[in-house]
Structure formats: C-alpha cells, structure tokens
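Note that one protein chain is taken out, while the other chains of the complex remain in position.
Here is subunit A:
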Amino acid sequence: MAVTTTLTWNEERSFQKLLGNVSLRLLYKSSVHGRSTVEMQNRCRCQGPIVTVIYHSNSIFGVFTLGHSSDMSESFTEPNASFFFSLQKNETMEMKTVVLNSTVTFYRNNLTFCFSSYYNQKLSLNFEESRIYIPRIFEEELIVKSHAKSTFLECEVFRVEGIKDEAGYINRITRAIQHRNSLLADVRAYSPYADLVSEIRILLLGPVGSGKSSFFNSVKSIFQGHLTRQAIVGSDVTSITEQYRIYSIKDGKNGQSLPFMLCDSMGLDEKEGVGLCVDDIPHILKGCVPDRYEFSPQKPITPKHPTFITSPSLKDRIHCVAYVFDINSMDNLSSKMVAKLKQIQKEVINCGVAQVALLTKVNNCNEVLQDNFLKMNKAMISQSQIQNVNKILGIPLSRILVVDNYASEREMDPVKDILILSALKQMFRATDDFLEDLPLE
C-alpha cells in the first residue's frame, strides 16, 4: 500500500497555509504502519514539530505541537500550547481552530490529549478498536460531531518543515489572523475627528525607491484580498513615479471607498533639480496641486498652472504626512538628504500637519511587534534606524511605523497585513490630533 496521505492536495495546501506556509512530510500512517502507539512513537519521535491528523466520519482534525514537545518518548508531562484545527468534509470546507494547553500520554495503545484548563475533558484515541473519544470542547469550538461509539478512520503524523523562530510560533499564527481581521474592521470603521472631512489625505514623502507607491499597492492589496499593482513600481535610478497621485481605495472590487486617501509623490533625490522639488511641497500640503499633476524637478508648480487649485478647502488639504524610508538605508542617509528632509519638515511644521515616519522593507516582520501585536518590540525600538529617525526628524517613537510592503510575495501574509494596518491606524490617530487642533474658523 502506498505511503501517501489521505488528504487531498487542496486540503494539504490549506493546512500548510494554516500553519504558516510550511511543508508537511508524512511519517506515520496508521493503515500502513499499523494501528499501534508504539509504531507511531517509533516513527515520530525526535522529528521536530509535528502535526497529527485524524480522519473522522465527515471531518478531519489535526493537532499541531512544537519541537520541544515532539520527543514522543513517554509523555508530554508539561502542558504545552497545542493548536487544534478541524476541516469539514463538505462543500463549505469550513475550518475552525482552537489553541489549548495539553499534555499527551501514550498508554496501552491509547493516545490521549488532556486539557489542563478543561478538567476531565480529553481527546483520546484507542488504536486497538479505532475508537475515538471527542471532548465537549471540540464539539463546541471545532464543530466535530461525535457519539458514544465514534470511530476514527485513519491517523497520520507529519513532520512540519519550515518553521522559523519556534518561541511563540503557535500563538503568533493563531492570533495573527484574528488580530488582522480586527484591525481591518477598525480601519473600515474609522471616521475622521468630528466628521470635519469625510476622507483624510495622507501624503507619502521620501527618497527615491523608499516604497511609497508600494505602500499604496500593499494597502490596496489588503482591501482587495489579493496582490494589486495599480501604482507602477520597480527599481530604477530615478523615480518611477513622476505624477502626483491622490489614490482613493475601495473596499473590495467595486466596493465602497475607504475613509482615507493616499497621496503619492515623486521620490526625493539628494541632488538639486532631480526628484521632487521642495518648493512644490507647500502647494501639495495646502491642497493646491491637482491629482495627476506631472512633476517637473526644475520648475515647481505656480498659481498660473492651468489646473492649479486656487482656493482649496479643508478636504483638499493634506492632513497627515508620512515620511517614507527604506529601513535598510536609514543608517547611511547622506547629509544632503538629511538637510533636504529638514527643509521639507520646516514646511510641514509651518502647515501644522500631523507627521509620522514609515520605515519599509523590514527584514523580519515577525520580530517587529510584541506577541500581542499591540506595541513594537523593545529590541526593534532600540535599533539604530528607529533611533535615527527619532533624532533626525524628532518624530516620537509611537509615530514611527515599521512595515514590509508586498513586493516579492505571491500570497497575502497576515503578519504583514498587521504591520500595514497598524501603521494606517496610527496615521489616523495622528490625523485626528491634527484635526482636533485646527482653529475653528
């Protein structure tokens, strides 16, 4: 009999995705290797993180346990955070997940998971009689139906490959999706302070290639649910973006417009006469520059320009400026660039607009935020790049936002989404502060 999993390719792929884009290697299959806990232990101990998959009449469920507990020799005496998930074998293919602290025992051909927080509830498999005992908590959380004499059809164990940073991994993958969805709801529900405007305008400013247009694409991708490329990006010596664009983002294809707009500008260059012209900035901030205005590095826009907006209202103004930098180039910004930035900042301060810094291209998304996703890690804050931004532009640490844009991926990643959405949320807060401070007239 072939040693191949009973999972369909689709099911396998959805499990791989659920566990954080990992690979699965089948180690044990009860129908081939024998329904025996000894066989199972022999084949699966010392294999690193493993996932046990159990096939039940109309659902499949799995238990994912991490490395340190996978030495299935005697028992997992210490309770470990284990990730339980189920997949309905019907049209909906609905997936449910729950994280429980469990201890595992092998005793007389019984594999048992005991849950410390649910006294007397356990998941237990009797290999001799193919019996399965499904705890109440599973029926509630994972919609696995069972009756007194439930049997399981098959049990497989896979090694899970491709897990980086084991500490807190399970917590991260399970909480990430939840947190991402709640951030998404927050951003959708945002309404600017006192409804002074219906949509706030966030201006992206920064050196050539810092990822301004990519940030817009990434934000749009999150709301579309797949990667998008409306703003053309890429690498070149000079700025790819030569037009001023005011992007409004829709919530899904043909959906409602979201309560913010991202204003994408040409990249800054340390040289004079190249890149965005500093003299254009006051006009942009005041809202005089129209959408799709073609920048000219040598000649700033003047009120004589045919499409110049002469009397912009509050809604046309920029409400928040995000200084965008490639985090990896932060430590070697040239003194000319720094001088230019300070000059620009003076203009921004003159207008009284809210300011944030957005650092892109961070190497490890997982290490940016604390495990609860509510705050940046101490190690991240102490990094020289963050400190530098803080020093050069005097932007408070809570307004320095770190993201990794979608540029080389093919799939959406909840942790990336969290960083991007958190950044947006902080921008909204900064904007609200600005709007609140506005003189009443």
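Methods note: a residue touches a chain if its C-beta (ideal position, glycine included) is under 8 Å from a C-beta of that chain, and two chains touch if they have at least 3 such contacts; residues count from 1.
Basically, contacts and distances are computed from a predicted model.
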Hidden subunit of the complex - UniProt protein name among "Interferon induced protein 44", "Replication protein A, subunit RPA32", "Mitochondrial ribosomal protein of the large subunit" or "ER membrane protein complex subunit 10": "Interferon induced protein 44"
Hidden partner chain, touching residue among A:Thr97, A:Thr174 or A:Thr228: A:Thr228
Hidden partner chain, touching residue among A:Asn10, A:Gln256 or A:Ser311: A:Asn10
Touching residues on subunit A - with respect to the absent chain: 2-5, 8-10, 12-13, 25-27, 32-33, 42-43, 46-48, 159, 161, 214, 226-230, 232-236, 240, 242-243, 250, 253-254, 292, 406-410
